[in-house]
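Can you keep this structure in mind? I'll have questions shortly.
Apart from one protein chain that is not included, each protein chain of the complex appears where it belongs.
The letters A, B and C name the chains in turn, as written, and every chain counts its residues from 1.
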Amino acid sequence: MSAHVVHDVLHGPAQVPVAGQAPQQYLRMDGTLNPACDLELAVTPQLARSLYREMVLARRLDQEAYHLQRQGELGLWLSCRGQEAAQVGSARALRESDWIFPAYREHAVALVRGVAPAELLAQWRGCCHGGWDPARHRMHIYSLVLGTQTLHATGYAMGVRADAAGEVVLTYVGDGATSQGDVSEALNWAAVTRSPVVFFCQNNQWAISTRVGTQTATPLHQRAAGFGLDTVYVDGNDVLAVHAATTMIAERVRAGGVPGFVEALTYRMAGHSTSDDPTRYRSSEETEYWERRDPLTRLRRFLDNNGWSDPAWLSELDGEAEQLAADVRAACLALPEPRLEDVFAATLVRESAALATERAAFTAYQDSFL
Amino acid sequence: MSAHVVHDVLHGPAQVPVAGQAPQQYLRMDGTLNPACDLELAVTPQLARSLYREMVLARRLDQEAYHLQRQGELGLWLSCRGQEAAQVGSARALRESDWIFPAYREHAVALVRGVAPAELLAQWRGCCHGGWDPARHRMHIYSLVLGTQTLHATGYAMGVRADAAGEVVLTYVGDGATSQGDVSEALNWAAVTRSPVVFFCQNNQWAISTRVGTQTATPLHQRAAGFGLDTVYVDGNDVLAVHAATTMIAERVRAGGVPGFVEALTYRMAGHSTSDDPTRYRSSEETEYWERRDPLTRLRRFLDNNGWSDPAWLSELDGEAEQLAADVRAACLALPEPRLEDVFAATLVRESAALATERAAFTAYQDSFL
Amino acid sequence: MTPGSAAAPTRQLSLGKALNAGLRQAMLDDPSVVLMGEDIGALGGVFRVTEGLLDEFGEQRVFNSPLAESAIVGTAIGLALRGYRPVCEIQFDGFVYPAFDQIVSQLAKMRARSGGRLTVPVTIRIPVGGGIGAVEHHSESNEAYFCHTAGLRVVACASPADAHTMIQEAVACDDPVIFYEPKRRYWDTADVVVGSPPADGLALDQARIARHGSDVTVIAWGPTVRTALDAATVAEQEGKSLEVIDLRSLSPLDLPTLTGSAARTGRAVVVQEAPTFTSLGSEIAASITEQCFDVLEAPVARVGGYNIPYPPARAEEQYLPDIDRVLDAVDRVLAH
Partner (left out) sequence: MTPGSAAAPTRQLSLGKALNAGLRQAMLDDPSVVLMGEDIGALGGVFRVTEGLLDEFGEQRVFNSPLAESAIVGTAIGLALRGYRPVCEIQFDGFVYPAFDQIVSQLAKMRARSGGRLTVPVTIRIPVGGGIGAVEHHSESNEAYFCHTAGLRVVACASPADAHTMIQEAVACDDPVIFYEPKRRYWDTADVVVGSPPADGLALDQARIARHGSDVTVIAWGPTVRTALDAATVAEQEGKSLEVIDLRSLSPLDLPTLTGSAARTGRAVVVQEAPTFTSLGSEIAASITEQCFDVLEAPVARVGGYNIPYPPARAEEQYLPDIDRVLDAVDRVLAH
């Protein structure tokens, strides 16, 4: 049975159940290499800098979106702050042709996949439900009903396998969502059909106000192993470790191995959403503990230690981030208002006579106010 | 990950995935003791004979019910033939005050719990949905929607824990049903709440026409361990091993341990139901293989080997079984026809005015034919 | 000669076999069609609707699934996103509920949620209704849940010929379709023209006047169509002329056909197995009344299951609408 040994350095006050095993770590908090790391990774300056760049951009986008919400321009925002390493490290481990099924907080992933700020914010401004073309980015729209996307990803992967296409499907799932029956069904179904899917679990230790200890009595990767998945447990605030671990699992899956499960231990640094008040359920001590483990800081220290972060590059990156923030804001404010006619049009592929009649009546009614 | 090592002696042609581990066995096929057995059990003649008696009675009831169905007196019958050891061995491991949540094939369990033949058959004759008073037998009615009962059992166990009542709740679940999200939710929820529940999985290797290998890529007990349950894998055709294993787990649970999971490897010797035609999907070779592993035969050999089966006792048992068969038949034919009024009456506790009106209209309409 | 060619053969088929032939045709016509569900492989499904298809098309296209309805529908959505055209079998009506979330929040809404970018052509086949003496959860009529769900098409076949055509149209339809098969009519047998349906097929949207009449319009679908037709035969002997409409499409409703008939007869009776409260029968009554208020001679009558859980098998005859109850309602609307 699971021993609840808590690794203080990594876990802090939220106390994730861990069966005697520490997550794989490549970089220690001070940015130096962890000699205990088992993961293979060829870290070039290019790789480290490009990961850092995407994390910085994601952080800046997240911040700008947060402000837009506070200013009433977005209805809601779910921050990915603190999870940039988990998201960027994993998304970058895939090939462009691989397909992603996100949950709803994977903004850094979306950025990696080239989703434009307008496409990303439209949903949170209330202009649409899914803002981008999944086929273009090989990234499905967000799924807000927890865990449902893991079954879609599994089915998609069954298709990939049937097509012998050599692609890998990666789906993101939160620690809380793992409690949903759908997620267990997906893990099992993937294992039984041996489909090329990787479940990437961002264990950010919270589901709104609920600790991960309420969701599970064992480490989540242990549960996945019970279903027969190829698992790895990784420090989710260490982008290099995440990148290496996800690459390892994804390539094993691509080569025909059993489906994979990556548990990345990270932390939701902001509230669950802009509607949330995390002070009701967690201490500032805990938040500060994790602030000190900020994934950006860690990689930055590594870059600095290696002399890979020259001021020119950093200031260029700063400029790029500010430009992105400006773009985000501009794109948000320029979003067109949604029309109910468009929802009518998207309800069925072949509009029924009944729906056409109803749509016409709606339009006529709307027009009667003109 | 799970190695699919098949233990030929135990598994036969259906090939259950097993990770290098054989189920615990107390009695070998020839009724001699298995020296490799880890289970503790004080086998007295009384215990062995009473287990045998209940298995024989269950077998006879099952056979009679099967005939009644073939003669058109039952609408359907789901045979427990071959699973008597798993059912009697587990049910007898509980205290009378412990509560049972069955699936729908646990006729031998019902017999152990004193459910009368009329109560047991009423549902299959089409006279009611649940034929007995759960409180009287501390056994819930059958659940036909697969896996749902595991959540009821878990909730009930939460109540037991809150009441500090010292009871154990045992729920039966089939190998097929484990694929349902509800069952995973129940395993997880039980572990998280540390409720006194034991999941007893009769892995009879088939779900209608679907092999257990389609339901899982790993042994089912391994999956349960992944959620943090206390598990044991046992030869389900060995009533002594089942009894010992279930007792061990149930008592650990009663003492405050984590919830338990017993996987009993057994075999559904008949078709799924009287509507099923198993020749469409499995070979007679496979069935014969398991006929040779009949749980009654094995215990009988053990009794014989020990000189615990004197002819007088055996013939008394025969008589008892024949009497039961006669009782089953008589009880079945004497079952009163159901009245729709009774369903009306059982729909709500406090009948609404609307329903009362509808019921009155129904009665008036019925009476108009008198 | 290949099936579906000009001179398609006519065969005497049961409704179940007509479905089987329809699925086979759909698989021949479109290699992206795959079947999935519990026991649909070697067994051919508990009603044998997929019999022989595993042998003919192989495991890649006929997938005997693990026992999890939410996963059946959820992975079917994923397969559809990949370009497949999955046909899911739900073993019995009462076992569709574990998949309810995937159907209602995902399948039905996927297109709208994606702003019209995604198409999920999934067909969910459900044997529906009572009358076969089954145990609990095996006799449910739950079309109301899906009719109330925007984004789904809900259809029910009632005859072997329609079964054969409609299943192919459902599979070919780019919208998700809940496809009801009237369980107790699986063995009804009639002539069926075997082959692909005409390309301009409209059955999925169009009701069928199964019998013309002038006094009362009787609206039925799935298993109750035959009940209504039988009632019409008896009524004729009593000098009452019933027009029987087989809905075929439950959502959307072919309202013009319904109101056209009701306007002609001035009286309508809806016959369903489902409990009447907040049911498709309620909708039909409300819709017809909305449009025909001034020409109706009587309120639309509803004959259906009572608002209680489905009874044990030996009481189901008292529960299910039969000829007597239909005629009773006909008399009521005529007497109004």
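Here are a few things to note about the model shown:
Everything that follows uses one rule, which is that contacts are C-beta pairs under 8 Å (C-beta built on N, C-alpha and C of every residue); 3 or more make two chains touch, one makes a residue touch a chain.
Since the structure is predicted, the reported quantities are computational estimates derived from the model, not experimental observations.
Seen in the complete assembly, the chain not on display touches A, B, C. The chain that is not drawn here is touched, among residues B:Gln69, B:Thr148 or B:Thr247, by B:Thr148. Touching the chain that is not shown, out of A:Ala162, A:Leu314 or A:Val343: A:Val343 (per the contact rule at the top). Among the residues B:Tyr104, B:Trp124, B:Trp189 or B:Tyr281, only B:Trp189 touches the chain that is left out of the figure. Touching the missing chain, out of A:Pro45, A:Gly126 or A:Gly256, is residue A:Gly126. As for the chain not pictured, it touches subunit A at residues 75-76, 123-129, 144-146, 176-177, 179-182, 207-210, 214-216, 275, 277, 280-281, 337-340, 343-344, 347, 354-355, 358, 362, 365-366, 369.
Residue-level contact of subunit C with the missing chain is found at 70, 94, 97-98, 100-101, 104-105, 108-109, 112-113, 136-137, 144-145, 147-148, 150-151, 251, 274-275, 277-283, 285-287, 289-290, 293, 296, 298-302, 306-309, 336. Against the chain not shown here, subunit B presents residues 128-131, 133-135, 140-141, 143, 145, 148, 150-160, 162-163, 181-182, 185-186, 188-189, 192, 342-343, 345-350, 352-355.
As a working rule, only the chains that are shown with their structure count from here on.
The chain with its Cα centroid farthest from the Cα centroid of subunit B is A.
Inter-chain centre distance (subunit A to subunit B, centres taken as mean C-alpha positions): 43 Å. Subunit B and subunit C have centres, each the mean of its CA atoms, that are 36 Å apart.
Subunit A and subunit C have Cα centroids separated by 41 Å. Counting partner chains per residue, subunit C shows two or more touched chains at residues 66, 68, 70-71, 98. Counting partners per residue, subunit B has 179-182, 214-216 as the residues that reach two or more other chains.
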